[in-house]
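What follows is a structure written as structure tokens; I'll ask about it next.
With one protein chain withheld, the remaining protein chains of the complex are depicted in position.
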Amino acid sequence: MTVRALASLLLLAASSALAAVPAQNALEPHGVQALAIHDLWRLTLLVCTLVFAAVLAAFLYAIWRAPRSKERTAPDVAVLDQPEPKLRRPVVIGVAVSAVLLVVLIVADFVTERRLAHLPLKDAVRIEVTGHLWWWGVRYLDDEPSRMFSTANEIHVPAGKPVILKLNSADVIHSFWAPSLHGKKDLIPGRTALLHFRTDKPGVYRGQCAEFCGFEHALMAFTVVADPPEQYEAWAARQRQPAPAPVTDLQKQGLAVFMRSTCAMCHAIAGTEAGARLGPDLTHLASRSMIASGTLPNTRQYLAAWILDPQRFKKGANMPPTPLSAQDLNALMAYLETLK
Amino acid sequence: MSADANNPVLDRSWSDPPGLIGWLSAINHKTISIRFMLTTMGFFAAGGVLAMIIRLQLARPENKLVGPDFYNQLFTMHGTTMMFLFAVPVMQAVATYLVPLMIGSRGIAFPRMNAFAYWIFLFGGLMLYIAFILDIGPDAGWFAYPPLAGPEYSPGKRMDFWAQLITYTELSGLLEAVILITTIFKMRTPGMTLNRMPLFVWTMLVTSFMVMFAMPSVMLASTALITDRLVGTHFYNPAEGGDVLLWQHLFWFFGHPEVYLIFIPPLGFMSSIIATFARRPIYGYPVMVLAVIATAFLAFSLWVHHMFATNVPELGKSFFTAASAMIAIPTAAQIFCWIATLWAGRLNFRTPMLFALSFFFILTIGGLTGIMLASVSLDLQVHDTFFVVAHLHYVLIGGAVFPLFGAFYYWFPKFTGRLMSERLGKWNFWLMFVGFNVAFFPMHIAGLRGMPRRVYTYPAEMGWNLLNLVSSIGAAILAVGILLFVINVLVSRRRGEVAGADPWGAGTLEWATASPPAPGNFAQPVVVASRFPLWSPGGVAGVVRGLADDRREVLVTSVLDAVPNHRAMMPESSIWPFVSAVAVTVLFVGSIFTPWAVVWGAVLATPPLIVWFWPKRKATQMNLEREVKP
Amino acid sequence: MNDTRIPSQDINVARLPTYVFGSHSMMWWGTMGLMLIEGTVFAITVVVYFYLRSHSQTWPVDPPPDLLWGSLNTLILLASMVPNQLAKRAAERERRQHARWWLLACLAFALAFLIVRVFEFSALNTRWDANAYGSVVWMLLALHTTHLITDTIDTAVLAVLMFTGPLEGKRFVDVSENAMYWYFVVGSWLPIYAVIYWGARL
Partner (left out) sequence: MKTTVLSMLLLASLAGCYREERPDPAPPSPPTESNVRLSEIEPGQKAAPPGVSNQYEENAYALSQGKTLFRKFNCSGCHGQGGGGMGPALMDDKWNYGSEPENIYATIVQGRPNGMPAFGGHLTNEQVWQLVAYVRSMSGQVGVDAAPSRSDEFQSAPPEGRREKEEPKDASDAAAAPKG
């Protein structure tokens, strides 16, 4: 009965997966590391299922074959004083087989760990990811300082190229986890951790914080966008540019609103006077597909609603509500939309 | 067969005094244990209600039932309650009832300390729940990782209450460990050598030793957290030379053994229940004992597997992978021994047995997923996801709660003199079993499909909706099952079938005395010559004569072979453990608000403790009259 | 009904003593249990000290504690083992007079130690809220002081009891176990002393 229930459950789970976008799933690996772990998973699952089936079969057979009794049935105490070789052998064999299987699994794990650790890192893209309450700061590192740039919550990487993430935290412990690419790694204040991965196929992969980090831990997601290499280079080149100067009056007015309201206290837009680093870098805000750390799609309506009252969508968000007149808001939106 | 006879003199000398003051002064181990069990089960119910709210919130994506602030308090309280206010103490609570009976003793060692430990536990739990009701419930997780739980990111007093709760429960737990070890080592009835002890007593002995090495670690860690928060020490402040991972090391050095503190006593329940309902001793007694001891040792060498996602050195991780996997071997050995026992036994499927047998299904799954978590690489994927939630509930509910419920069905007649309803019991069991699996199995899949733990909401398009809905339905079924248990207890306590001394035809000493036992347990303590004295042809080997009935005298025997050594006089009932616990509570709660509370709290707590110790002239006089010098 | 049993191994315990000294007594096991727990606390705190040290580039961050008071206290503590041993022996021989005075002597040593302990705190050259080094050093010393204070109170209570009564044989067991606990306080001080005073100088 239970087995059937499990089977149907699994089926249901599989069918509910159809709607899911983009992948955030350890069972749908798209990076070399996630693949290696997935291989290990399949082996482990197989071994464990067999063991489970064997134990359950032995148990069920034992209770099926044993005669029944009542409270008053005379207990068999004679066995206290005599060895029971018939029972001993299966128990010893069972323990021995368990030990052997465990060794197999441990060895498989070591092999997988080596696979994970031996990703060739030549020409790797280096990205510094900083965890904040509750968003991800992303900085593309380069030997040449002028080629560095910042963005947030959306990490573009070239498909087929190794990526080195340098993980830091600005406040509490977070954990970077994009299950389709690799396992997770904690971002620990006072320490720096490294995470290497490579994704071989272009695509969009979702991830989210996996270490409880307070209020809005649930809404601290990010996306990793694997672009074909040339497309990635084009993207990076654009990101290195400062924000375009506002052209129309409305856009100019929008920038003015940005500078004189609360926005400029926290956000930076390269190419303007806004240089604060407390919130996500907005230089190329319009090029990102999501806002509020993967919480809302980056559309005009959502962005405007978010600016007016972030707590409506993300109760603990540190961004304060900004009461703007319809006119100011319109101008601000017009300006922000130019930040491609 | 029963060595029990009515003995009003003995009853009077071991009874708790009447009245309210008497109620607060009670120190009889059975009285305290019943209160302890009821208290822990009360917290279990409270924790369960919190869990139901969590499941309601997660039943649908983007649910607005509770907000993040309350949700964080909910799951923190749920975890804290289940770990610190239920799972560990309930085992000790049951043990303080059963261990003296199983070893044929009239009482427990240090009975006043036992009462004190109970009151401390109760006050700690009440403090936490009162704080929770006042919106000062802790909200940084039951694991309270700094810096999130530290002064900067958990302002206010919420986490101080949490940290102080740790002090309470660990103090209580440590005292109980000392009490149980002394009881087990020194108060066994003559003839009960170590290798004739019931397996449950063995598991409690091992558990108590583990408590003594594990709990100091978390007490120190939480003390450091309190001082960080209250007086500005820097244990967890990286800017001033502290380290946030220090907490994780200390916490998991306790936290992992804690799982085994919860899991090992139920192994003893299993052995008691299976032996009785398979009508034969457990196969492989020495293996069972050694397996438990091996588990205890290994349990201290795998705490780092909770930290695989941090940047601890890779080589170290491999060691912990191996250790974590190897701990499966002693458990496997025990499972095989039980299966062998069932194989060669004659089985009686009463409700306690059903609960015990469900272990083979649920715990085996939990153990196997545990092996997956031991692997560094797999852990990197499933760590901190719902997969772990599923795993830990399979281990703790399958490995501890189901056997515990079996134990309640099994020993309920001993506690109350009446059997629990078998019909309700079967319903209770099957609802819990089905509900549990429906609730927790889908979580494995949700975790693998990318759902992290401790999230108060999730987007609708992640593909987790159905899994979560099924989990919530299962949780509701599980809750109905547990509700049936409560009903069964309430009904059977008054109307259940009268049990008699030994309703199950069991073989260990707790069944040799009346149900419920008289205040002095055994009118005539027995001499044993077997692991199952009541099953031996001719019954127990003999009786112990010469223990006074008109006062609280117990026989103290040698550690290994239980050779009679001396007669010890146990203390009279006293209100001072209660008063001391109140005073210590003032100290603990006060020190949440000001460090000076440690000073004036200590000044307040010292007099009751001295009065507690101070001998009474009359009792001393009586003792002197009968004193026999060594 | 017991009388009808045939192969009876009945035991009569009426003539067994009502109290004993040493490892046969329950009090000994209780005390051992507490010592084990507190020993674990000390050991873990020392581990914390070295853990923090291994994560710190400079250690100690502040100048190491002055040696004078700590070393003086070590001497006092070592010397206190003499009256302690004598109190223990007097108790085990049930000599109330001797036990009284030796307990008082122990008490005097304990008080002397506590007084010097105040100077010790002031000579640590760091504060608990200065940095992690200060925190762990204060924690170590404070933990040990807590044990000292409790055992001092315990000794005082027993000393008074020896004077005023009511007294019976097993109170001497209490005195004997109190002495054992004092050994623990002394024994645990030596590694803590080494860590606080010499660990900072290595």
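For reference, chains read A, B and C in written order, and residue numbers begin at 1 within each chain.
One rule holds in what follows: a residue touches a chain if its C-beta (ideal position, glycine included) is under 8 Å from a C-beta of that chain, and two chains touch if they have at least 3 such contacts.
Because the structure is predicted, anything quoted here is derived from the model rather than measured.
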Visible chains that the absent chain touches, using the contact criterion stated earlier: A, B, C
Per the touch definition above, residue among A:100, A:117 or A:265 touching the missing chain: A:265
Residue among A:103, A:194, A:245 or A:278 touching the omitted chain: A:278
Touch criterion as defined above, residue of B:150, B:450 or B:533 at the omitted chain: B:150
Selected from B:56, B:231 or B:598 as touching the chain missing from the view: B:231
Which of B:69, B:422 or B:627 contacts the chain that the document leaves out: B:69
Chain not shown, touching residues in chain C: 129-131
Contacts of chain A with the absent chain, listed as residue ranges: 189, 215, 260-262, 264-266, 278, 311, 315-316, 320-322
Contact set of chain B toward the excluded chain (per top definition): 69, 131, 133-136, 147, 150-153, 155-158, 228-232, 234, 236-240, 593-594
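To be clear about the criterion, only the chains that are shown with their structure count from here on.
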Count of contact steps on the shortest path from chain A to chain C: 2
Pair of chains joined by more contacts [C-beta pairs], B-C or A-B: A-B
Centroid distance [mean C-alpha coordinates] between chain C and chain A, Å: 52
Centroid spacing, where centroids are CA-atom means, of chain B and chain C in whole angstrom: 30
Residues of chain C whose C-beta touches two or more other chains: none
Multi-chain contact residues (two or more partners), chain B: 243
Residues of chain B that touch chain C when the two form their complex: 3, 5, 109-110, 113, 174, 177-178, 181-182, 185-187, 190-191, 212-213, 215-217, 219-220, 223-224, 227-228, 231-235, 237, 240-243, 246, 249-250, 253, 524, 527, 529, 538-539, 541-547, 555-556, 558, 564-569, 602, 606, 610, 613-617, 620-621, 623-624, 626-630
Sites on chain B touched by chain A in the complex: 67-69, 72, 139-141, 145, 147-148, 153, 238-239, 243-245, 277-281, 283-284, 287, 309-311, 314, 317-318, 321-322, 325-326, 328-329, 332-333, 335-337, 339-340, 342-349, 357, 360-361, 364-365, 368-369, 371-372, 374-385, 437-438, 441-442, 445, 448-450, 452-458, 461-467, 470, 503-505, 507, 530-532, 535-537
Chain A residues touching chain B - in the complex, by the definition given at the top: 2, 5-6, 9-10, 12-13, 16-21, 24-27, 34, 36-37, 40-41, 44-45, 48, 51-52, 55-56, 58-59, 62-63, 65-77, 79-80, 84, 86-88, 90-91, 94-95, 98-99, 102, 105-106, 108-110, 112-113, 116-117, 133, 171-173, 175, 177, 179-180, 182-186, 188-194, 206, 208-219, 315-316
